[in-house]
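With one protein chain held back, the other chains of the complex are shown just where they sit.
Each chain gets a letter, A, B and C, in the order it is written, and its residues are counted from 1.
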Amino acid sequence: MIKVKAFGGYSKIGKSMTAIDIDGEIILTDMGADIEKLVNFEEDKNDITVNDLTALIDNGVIPDDRNFFLEDGKKVKAIVLTHGHLDHIWAVPFLSQKYKCPVIATPFTIKVIENLMKNFKVRSLKLVQLNTGTMYKISDSIKLELVNITHSIPNSSMIALHTKQGVIIYANDWKFDNTPTLGKKPDYERLEELRKEGIFLLISDSTNAEVDGYTFSESVVKIMLEDIIKKSLDNKTIFISTFSSHIARIKNIVEISRKMNRNVMIFGRSMDMYIKAAISTGVINRGTLPEVTVRREQINNALKYVAERPGKYVIICTGHQGEKGAFLDKLVTGQYQYRLSNEDAVIFSSRTIPTPVNEANKGMLKNALESLNVNVADNVHVSGHASKNDHKLLIKMLMPKHLIPSHGGIEKLSANIELAREFGYELNKNSYIILDGQEITFQ
Amino acid sequence: MIKVKAFGGYSKIGKSMTAIDIDGEIILTDMGADIEKLVNFEEDKNDITVNDLTALIDNGVIPDDRNFFLEDGKKVKAIVLTHGHLDHIWAVPFLSQKYKCPVIATPFTIKVIENLMKNFKVRSLKLVQLNTGTMYKISDSIKLELVNITHSIPNSSMIALHTKQGVIIYANDWKFDNTPTLGKKPDYERLEELRKEGIFLLISDSTNAEVDGYTFSESVVKIMLEDIIKKSLDNKTIFISTFSSHIARIKNIVEISRKMNRNVMIFGRSMDMYIKAAISTGVINRGTLPEVTVRREQINNALKYVAERPGKYVIICTGHQGEKGAFLDKLVTGQYQYRLSNEDAVIFSSRTIPTPVNEANKGMLKNALESLNVNVADNVHVSGHASKNDHKLLIKMLMPKHLIPSHGGIEKLSANIELAREFGYELNKNSYIILDGQEITFQ
Amino acid sequence: MIKVKAFGGYSKIGKSMTAIDIDGEIILTDMGADIEKLVNFEEDKNDITVNDLTALIDNGVIPDDRNFFLEDGKKVKAIVLTHGHLDHIWAVPFLSQKYKCPVIATPFTIKVIENLMKNFKVRSLKLVQLNTGTMYKISDSIKLELVNITHSIPNSSMIALHTKQGVIIYANDWKFDNTPTLGKKPDYERLEELRKEGIFLLISDSTNAEVDGYTFSESVVKIMLEDIIKKSLDNKTIFISTFSSHIARIKNIVEISRKMNRNVMIFGRSMDMYIKAAISTGVINRGTLPEVTVRREQINNALKYVAERPGKYVIICTGHQGEKGAFLDKLVTGQYQYRLSNEDAVIFSSRTIPTPVNEANKGMLKNALESLNVNVADNVHVSGHASKNDHKLLIKMLMPKHLIPSHGGIEKLSANIELAREFGYELNKNSYIILDGQEITFQ
Partner (left out) sequence: MIKVKAFGGYSKIGKSMTAIDIDGEIILTDMGADIEKLVNFEEDKNDITVNDLTALIDNGVIPDDRNFFLEDGKKVKAIVLTHGHLDHIWAVPFLSQKYKCPVIATPFTIKVIENLMKNFKVRSLKLVQLNTGTMYKISDSIKLELVNITHSIPNSSMIALHTKQGVIIYANDWKFDNTPTLGKKPDYERLEELRKEGIFLLISDSTNAEVDGYTFSESVVKIMLEDIIKKSLDNKTIFISTFSSHIARIKNIVEISRKMNRNVMIFGRSMDMYIKAAISTGVINRGTLPEVTVRREQINNALKYVAERPGKYVIICTGHQGEKGAFLDKLVTGQYQYRLSNEDAVIFSSRTIPTPVNEANKGMLKNALESLNVNVADNVHVSGHASKNDHKLLIKMLMPKHLIPSHGGIEKLSANIELAREFGYELNKNSYIILDGQEITFQ
């Protein structure tokens, strides 16, 4: 008997967590936060600690596993994480300890979790680094394997559980990037082998299941960035903002900038954290990227230095969502000693995540930049999530016996159900919609 | 005294033609058709001949120069064309002869005009090939020069007229592509030199003046195509449709396909025409591209051959706008002996030009492809027209005394006026909106 | 045991048909066509006859009941139709006969079916007119009742089946119009009573389940029309196009026009058919509306007459979707002896149904009107389908044990599932998604 219980990520993107019960042994996959609600929570309360556990659950910031723990907590054999994004791992310091079991992920992901634990002063004794391609025995009947996949953060993986019913694949947050600019391309060979073994169940990302066509490779962004930076070279300073965890993107910006004879500075605490995690796990070599400037005063000094050297610097920074208090917001509101003008460039290597707060912040930031006549380029970005045709490729590759879409609201899950129809998947027969709080049992 | 008269392209994109009167000597720049109206006209009347001249003018297909010719026809010293797109040159066979003056353009553009003349059985004695970078004396007081620029067709140019008032630049249909995949990048050095000489007037493309940011290079499309074709390699046949005149794009598709061990076939009469023009003018070498298959029967035979060789062919073809009677329309409606299935791919390396007819045709084509579960990728494309920031770069580069936006309706022209404001251009003082049929005089 | 089988209308709007099996006795509800596919089918084949049955099924124009008939045909006790729209009744002449059972509907709906039968030269012996509010015994264990509801066609009803498990309500194509301009408002009292009896199952329209707020009453359109017509009174002729079956709308236009001292003419065969059906069933009185002009020659003569009487006429006509061959298309393409100018008005009292063909036709029609400077008003219309908040009202009113959304693709069905959540409906527990071809059984 296999039972799948959806804790988060099946009614809305965010707060991913699933329990997979295999004949009485349970694996928890992912343990994330609802980022939108986390931001609201943080606004009211600056210093979150482990004492906020109940409030975090009650405010919908992290999954509610209370009843589950009481009933089934002892059956949990492992917590496995796919990658280091906060909507997949942020809840680990709060929820994982009470399950007396290992927390397993790839090295970079583990490093990010260690940082979270440090922040929240939580000690966990059972963090297990597992490289992709290695088998890990969870119990006599369950073996775990992480399969290398591409996404917008290093060391992303699909979770493969070998059971006597067949392989269960939990594939959350993935794209098929055949020419990644950091790390390896998806391990298609291994996926093919797993298919031969027989896939019992595929749980798969639905973020872009409604988007036609394919998701482009990071190589496309690399050449877009090269193009835009080249056009911005006459500008005094080029500010580029992107996701702090997107190490590949950051590395590309640094390389392109240097190739074009610009020095690079990187600003921001989150940049520092992810880059250090990348270095310490060998994702990138020390020295590939410049040191990150973190302290406000140092950033200000750096900017004064840069202001005196027009045409010499590219600044990689935070604030692409227009977040209040992030670097770009402070820069545009005059909180640093650098005066933006129509001789500067600001490049957003990201897209605006569509929440009202983000859209407002970004709108106001762009208005402010426009009133200063700053040269702006937005959306120099491609998604980290598979599009419709990529999903079809994965399904064709795996041909699972059962299919459960995740990572989306019911419309996105439905789109994933729809696209599978051409391969013979039929709703409620071998493809299923389950929403947060629901479960499904396969006899 | 300099006088600019707008015949077409100032109230709507299409039918470009401008008269520039320099102290009594007139240069006509561009001489195109309104493509939407041309399509309607052709529907009613299959074989257009020079006898349709009046009907073409009355139906708004080509510029109405009748009164102008009577009054000022004798003052016309040259007809100069920027590039070979039909909205810039289609009217040449109909309108140019009565002006007893040379028709001047770059070699590829001239070749396309020769083909048009052949079609309409028109003989013109005064076609003049002018290479970019060469000076041509039009009269004692006017010298002409074509400046190399990038666009979505080979051999595109800006027109520079050297007059005693300064240089007049007519810049229609251009983008700044710093890494073009065919031909040279824009001749920035020459533009800088012209600026030093003093630019009296800039007439400039407004197609994308309302689009934020920069227009990406053709190199970006090249890597997008590589990415998409790679993902389509498991498909039996990959059909890619693009603009027939976009030789750079076609060449890239051929190169990528061959690199991935697929043979290429090219189908369609218009493909054949433009490719031959490109070869005969040295834009590409003979042998770079495969022979084009033109006749229906041969295309059918070729398809039968391809059908028996799954995984071996890429087909470059017409029909990306869903045009009735073009290859893709015939293919999907079963008029060829090739049955599309979910094992084929159709890639649209274009965007749908937004007219009701195109949108309907494309919508129906895509519906049909979807009902066959064909793998479709659309919009694998970047524009051939400058965006807002590119326009700012040009203005900064040239700093003309006067600015007249063209190639758009009043909204697009307005957007071009707006973006120039930061450089001190003010409406009716040194930037101007003129619409089709209007003129403006500089004393 | 109750079993619901979805034939059409659960994967896409159109082709509505559902089989409800109650302990071995089956009721078929609705029997419609996929209008988009019907239009395509008609394009290829002008005269559809009953001999086209197989082709109609194979082309997806009408539901495929072939296997069902073989297996369960004899169990069918009644075919019940909700209202007279073709996506709910068009297939009756083709599919109903072989089931030896009555076809039951309200009088106006029956009349429309009779017209269809006449067209296709089909004779059915068992058409049963059932007024809303009357009980009809289908068998010892099943009683049928039609409950008066509002929609965009007269005599619309919800189907209520009284069974020993409780009441089953099939509610397709409805809105809550509390101030209808023709007929009565929804029979809320009866719905309340049925709820007390206990609702076992609600199958409900999802067309606008994703649209926020409430759907406005036809009274809103009435006053909109009054406003627009008043503003158009200086025009020579006012052409108003709306749905032929929307008798309430047509009646309102006539009344408003007369109040403003304009005579009214109505043009078109479909107008004639529906209006006659309305008169013969007492929906409107004879004399309420003017005679309909049907024949092309007569229409032409009428137009000549109208052209000579500027300011005197309102013409109600077909063609609001831009359909080729309908009145407005012919008018604008000069096929009648009436020259449109900027002194005429064309009012579209409809919205464009979003298919590629409609959007193209409508776009071209509007372009043509614009080029003649005709005064156009579009979208003078409100929907005939319930919005999100209306759905909530129905659910609160009925509180069914089980809920199955219909009339939409999976996204619309999902939206209906979503909005029910606040009342405790949970997917797969007491609310369900079934798609065309699927069935669900309640033990």
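Just so we're on the same page, a contact is a pair of C-beta atoms (placed from the backbone, for glycine too) under 8 Å apart; a residue touches a chain by one contact, two chains touch by 3 or more.
Source: prediction; values computed, not measured.
In the complete complex, the hidden chain is touched by one of C:114, C:378 or C:426, namely C:378. Check B:250, B:278 or B:417 against the missing chain and you find that the one touching it is B:417.
Of the candidate positions C:69, C:120, C:136 or C:214, contact with the unshown chain belongs to C:214. The set of subunit C residues touching the chain not shown comprises 176, 178-179, 212-214, 216-217, 219-220, 223-224, 226-228, 230-231, 234, 342, 373, 375-379, 389-390, 392-393, 422. Think of the hidden chain as still there; on subunit B it touches residues 409-411, 413-415, 417-418, 426-428, 433-435, 438.
Listed for subunit A, the residues touching the missing chain in the whole complex are 355-357, 359-364, 367.
Just so it is clear, only the chains that are shown with their structure count from here on.
Averaged C-alpha coordinates give centres for subunit A and subunit B that are 42 Å from one another.
Chain contacts: subunit A has no residue touching two or more partner chains.
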